[in-house]
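A single protein chain has been omitted from the complex, and every remaining protein chain is retained in its original position.
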Amino acid sequence: MWSQEFSRFPTKTGRRSLSRSISQSSTDSYGSAASYTDSSDDETSPRDKTQLNSKGTSDFCVKNIKQAEFGRREIEIAEQDMSALISLRKRAQGEKPLAGAKIVGCTHITAQTAVLIETLVALGAQCRWTACNIYSTQNEVAAALSEIGVAVFAWKGESEDDFWWCIDKCVNMEGWQPNMILDDGGDLTHWVYKKYPNVFKKIRGIVEESVTGVHRLYQLSKAGKLCVPAMNVNDSVTKQKFDNLYCCRESILDGLKRTTDVMFGGKQVVVCGYGEVGKGCTAALKAMGSIVYVTEIDPICALQACMDGFRVVKLNEVIRQVDVIITCTGNKNVVTRDQLDRMKNGSIVCNMGHSNTEIDVASLRTPELTWERVRSQVDHVIWPDGKRVILLAEGRLLNLSCSTVPTFVLSITATTQALALIELYNAPEGRYKQDVYLLPKKMGESSTALITVGRTSI
Amino acid sequence: MWSQEFSRFPTKTGRRSLSRSISQSSTDSYGSAASYTDSSDDETSPRDKTQLNSKGTSDFCVKNIKQAEFGRREIEIAEQDMSALISLRKRAQGEKPLAGAKIVGCTHITAQTAVLIETLVALGAQCRWTACNIYSTQNEVAAALSEIGVAVFAWKGESEDDFWWCIDKCVNMEGWQPNMILDDGGDLTHWVYKKYPNVFKKIRGIVEESVTGVHRLYQLSKAGKLCVPAMNVNDSVTKQKFDNLYCCRESILDGLKRTTDVMFGGKQVVVCGYGEVGKGCTAALKAMGSIVYVTEIDPICALQACMDGFRVVKLNEVIRQVDVIITCTGNKNVVTRDQLDRMKNGSIVCNMGHSNTEIDVASLRTPELTWERVRSQVDHVIWPDGKRVILLAEGRLLNLSCSTVPTFVLSITATTQALALIELYNAPEGRYKQDVYLLPKKMGESSTALITVGRTSI
Amino acid sequence: MWSQEFSRFPTKTGRRSLSRSISQSSTDSYGSAASYTDSSDDETSPRDKTQLNSKGTSDFCVKNIKQAEFGRREIEIAEQDMSALISLRKRAQGEKPLAGAKIVGCTHITAQTAVLIETLVALGAQCRWTACNIYSTQNEVAAALSEIGVAVFAWKGESEDDFWWCIDKCVNMEGWQPNMILDDGGDLTHWVYKKYPNVFKKIRGIVEESVTGVHRLYQLSKAGKLCVPAMNVNDSVTKQKFDNLYCCRESILDGLKRTTDVMFGGKQVVVCGYGEVGKGCTAALKAMGSIVYVTEIDPICALQACMDGFRVVKLNEVIRQVDVIITCTGNKNVVTRDQLDRMKNGSIVCNMGHSNTEIDVASLRTPELTWERVRSQVDHVIWPDGKRVILLAEGRLLNLSCSTVPTFVLSITATTQALALIELYNAPEGRYKQDVYLLPKKMGESSTALITVGRTSI
Partner (left out) sequence: MWSQEFSRFPTKTGRRSLSRSISQSSTDSYGSAASYTDSSDDETSPRDKTQLNSKGTSDFCVKNIKQAEFGRREIEIAEQDMSALISLRKRAQGEKPLAGAKIVGCTHITAQTAVLIETLVALGAQCRWTACNIYSTQNEVAAALSEIGVAVFAWKGESEDDFWWCIDKCVNMEGWQPNMILDDGGDLTHWVYKKYPNVFKKIRGIVEESVTGVHRLYQLSKAGKLCVPAMNVNDSVTKQKFDNLYCCRESILDGLKRTTDVMFGGKQVVVCGYGEVGKGCTAALKAMGSIVYVTEIDPICALQACMDGFRVVKLNEVIRQVDVIITCTGNKNVVTRDQLDRMKNGSIVCNMGHSNTEIDVASLRTPELTWERVRSQVDHVIWPDGKRVILLAEGRLLNLSCSTVPTFVLSITATTQALALIELYNAPEGRYKQDVYLLPKKMGESSTALITVGRTSI
């Protein structure tokens, strides 16, 4: 999900607007904690610095090793809501199921990921890590990991060249050869394929989290080029339910509130699409006292919306009266320029769906409309008659851009990743072929069971 | 509430329709248990029979003393959900706070009332009882009470003459003079005023439950004719909240389901009025997946509806599309003939408000419309073009006519009545003047505390 | 679902208790309308009567043809909430897609089924019909169908011999040979296999609704004995969602209210199992103000319950405090005698799951416990110390026994059945082999689309 939406390398237009949001707002995107990351104080590239951690090691490259203590605190906060990983750590610590594992990882580097990495280490693994996104690294967390000896190569605001340099430093280490890959987006896997194909002789398996990465693996597999087993974490039940229904139920409120301070009670809202994301958004808004309409073309989902008490409408029927439009259909141009023209003054438009093309934002970049950036992630698009429509995150995924993902949700994916690594690393030779595997249901249950244990008083 | 809506003495038109409902359906109105009451087997008037209970006493007049055992079972069932009264019984049993009290009562005679009466007896009182409604008596319960020595004068299907005869038998007993009155509707009080004014010399107080009865007491008070203290139970917080919000939340579903088997999910419903009753109805229907609209003229209530997520509309805006109309405004002619003309085929109209004039039912009694009684309490009104509108309970209060009132709710009122009797009976001389008193807040709290104790695991 | 739970031929013990419920309560089980069916007035077996409808035909066998007018009214009421079938009727009426179809059907004979049968007739089919259950026939509906010329052989209270006699009369008609079978439970199919195997030469397909019937078809298919295509309606998406989630959400409230008049607000309830049925039950009770606990062994469902705000517990943790236990796990002995021993006085136990073995009812039939039938479908089981546990429907499926299934839900299955018949009847030779088919998704969508059209104001 992450890599899909928030492309690592912004296109030109993207870059322009992002460059603005880096200084102002990208901190919002990756946890409030990131707001402490001070990227402005020191313009020297980390690649040009020599840093040592307190043990005298220098096998890492981060913004500022001195932020380690602050990062440690962030990691400790994250641990408190990641009880599943912590109980995995406790359970498996004696057996060291990852003893001998040498894992290279390429993921967002945040406090939550740090809890995962430290769990892998506690289970016996050696880890080298790099970032899957040039903006998302929490510098202080990278420092904290480097401080305890994990070889991290990542900082917030890498250039494209930095990005690949970091990946390379991660894989290409004299006297150390990885036997497991944990990837998010497939870039690390791609790099190894391209530069160090021989490494695959030792690799026991790849664990991949993202839609894009999984897609790339299936292509490799189809082409007969996949040379190790791979585990598709993205399509696990728990990830799907959490990234969608439960997570969106909370983040739609959070995202709207942080950007617009809108009061939900009494507002008329139309949610386009009644899949899991739509179900989460509508449930939350209904509970807060909004009057919610649903548009849906799939008749089965439409009937569900109907039975759940939402009026199923065509967007055009309500476009003039609604205060908020939320798209989550997975389709393109769900909200057209023509419809945006008819929205009322002060109404809000945002997207909770995967792609950033649900709202036809491009159609709003015309000379007669004035754009005014009123806050980070919040644009007023102003019509000639003075009407303003409030566009959030320029139509990109709202909950990624404007709210935080709860640690607890990340904990679920992280636990699943850890279990997948343990499974692939310990599987008897031959159990897994050179193919992409879905998580065995039992493992999904194990991960859920760990989570549930941490959660309820069972 | 009861007496207001369901007039004891039906007018001519009323009588006609009621005579129908007596045989078929009035059982529904007063608890499912009443369905066992077999009124057809024996046409002899109770006044013409001589009956003895098993102790040889004959100071009662009920349909059939032999039904006592069956009635006892119904009382025992009721006791299970009236824990507040039972704990009052236990707490006060030692002190006998009603020792010496001689209570005449005139209420609906049901299993729940029986639990109240037997509690009063357990607390030391002597009781003589009669019915406040000619249809509502559960004969088997009247028998069970008579069997244990309570002097009950009541049966289902009394004539008007019977009604006053019963009241008279209750009060006019040689060698026994009441010192407390428990009334529901004010008829007993009225009779004593008219026939036995001297009795008031001994009366320590009146406890009155109904709107009508309370109204009469205030009139007496205004006219300077009230000669004893009276306690207004009707306006106690607990009664108001329960008879309205909590009770209606459940009974709207029950009443609609029992009469029409309608599926709530996806139905469009308009609720007219957003007082406590409207709040209860809308909350329940929203939760069941109905799409709910509200009409409301009071701006504060309208804003509440709005904040609670209901579209506030004018009835005319939605009249053509709704599946169900529910009135609970307290006003007249909220749904007019003109609007009924525009409702769609198969739509349902019913009333949850106090008075039976919210729907202009009279306007439907015209030659061009055909009425078809399809089930008890359910009429199809058929327009010349074949359109049918389903009218429930002829516009009378739905939850009284077509669903049962949960024992638990009745328990609250009954406990309050018991506490009011104890208070008035034991108050030092002079504390209460010849006036109508609202329940002291502390007493409301006592009653609630008793209830809460029985309810939660505190 | 129906046939599974409510076995057509009660075992000896079953028969005993059922014989009681026939006279008292089976009316509850199959729609309130059934209460008009007067089975006591005429003890002559329909098989011994000669009846003619108003057109002079006698090719039917029902209780009393004179009830036709009353039955017609019931059918008209049902039509109002079956808009999907009615629009199918309108759409396909021109094309007559079932012209030439000769359908033998064996289903519950209720007003809703009648709407289906009359739709089939409107689409061009000839129909002969019989009942799949000896108790569930609405006699007046059978009469109404016979009156318009459908050959119905069914009445309420058939003997086992009557049951097979009726099926035989349906199939075995000189000069008329069926080419389609619509079955519910598989008995009709079984009879044709056994007695008239040659008939299958002309049969274009079987449409089967129930779990049991579908199971039998899969067995035939496995054994290589299925000689025509069959369509499994039971496992269609719409049926599953409706028979479970949406339907149970409403019927749990209805079933509990009609049997016990319990107030839901504030009651502590434990729901065992958090599948679709459990999700429906918990949602409804939570909305009514109950405090709901969930037991669940599947970790994914447990986590869902947790995320939906229910405390996931072990039954033993809450057994002493809950007011109501509802089982819907699909397992045996979910509530054991030991646990029933620890329930508190006045608590209610009932089952919403498929099988009647979730509550260990057998363990309660021991000498030290007294059973008291207090109302139809309601038993008090009394412990030696006087504690009473209220057992509903003797542990059988509550919503089948004690509430009505909304017409709208039946409408969905009926529409699906009609579409399946049209599909099989019109499929080009060879499209469907001698196998059991799931409904093509597109058809599920068609059926939903028809329903949605009838439902919303799109």
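In order of appearance the chains are A, B and C, and numbering begins at 1 in each one.
Definition applied: a residue touches a chain if its C-beta (ideal position, glycine included) is under 8 Å from a C-beta of that chain, and two chains touch if they have at least 3 such contacts.
The shown structure was predicted, so the numbers you read here are calculated from the model rather than taken from an experiment.
Asker: Of the residues listed, A:Q339, A:N356 or A:T404, which one is in contact with the missing chain?
Answerer: Counting the whole complex, the residue in contact with the absent chain is A:T404.
Asker: If I consider the whole complex, including the chain that's not displayed, which of B:A122, B:A302 or B:L438 touches that chain?
Answerer: Spelled out, the listed residue whose C-beta touches the missing chain is B:A302.
Asker: Which is it among A:Y135, A:W191 or A:Y246 that touches the chain not included here?
Answerer: A:Y246
Asker: Tell me which residue among B:Q126, B:N139 or B:T238 touches the hidden chain in the full complex.
Answerer: B:T238
Asker: Taking the entire complex into account, which one of B:K314, B:R342, B:R365 or B:K433 touches the absent chain?
Answerer: Answer from the full complex: B:K314 touches the omitted chain.
Asker: Contacts of chain C with the missing chain: which residues?
Answerer: Considering the whole complex, chain C reaches the absent chain at 265-266, 268, 286, 288-292, 303, 306-311.
Asker: What residues on chain A make contact with the chain left out of this view?
Answerer: 31-33, 73, 77, 80-81, 246-247, 249-250, 253-254, 257-258, 261-266, 283-284, 287-289, 321, 345-346, 372, 374-375, 380, 388, 403-404, 406-409, 455-457
Asker: Take the complete complex as the reference. Which residues in chain B touch the chain that isn't displayed?
Answerer: Missing-chain contacts on chain B: residues 237-238, 241, 246, 298-300, 302-304, 306-307, 311-314, 317, 444-446, 448-449, 451-452, 455-458.
Here, only the chains that are shown with their structure count from here on.
Asker: Of all chains present, which has the mean Cα position farthest from that of chain A?
Answerer: If we average the C-alpha coordinates per chain, B ends up farthest from chain A.
Asker: Mind having a look at which chain is the central one, using mean CA positions?
Answerer: Chain closest to the assembly's C-alpha mean: C.
Asker: Nearest whole angstrom, what separates the Cα centre of chain B from the Cα centre of chain C?
Answerer: About 36 Å separates the centre of chain B from that of chain C.
Asker: Indicate the residues of chain A shared as contacts by at least two other chains.
Answerer: In chain A, the residues touching two or more other chains are 303, 306-307, 311.
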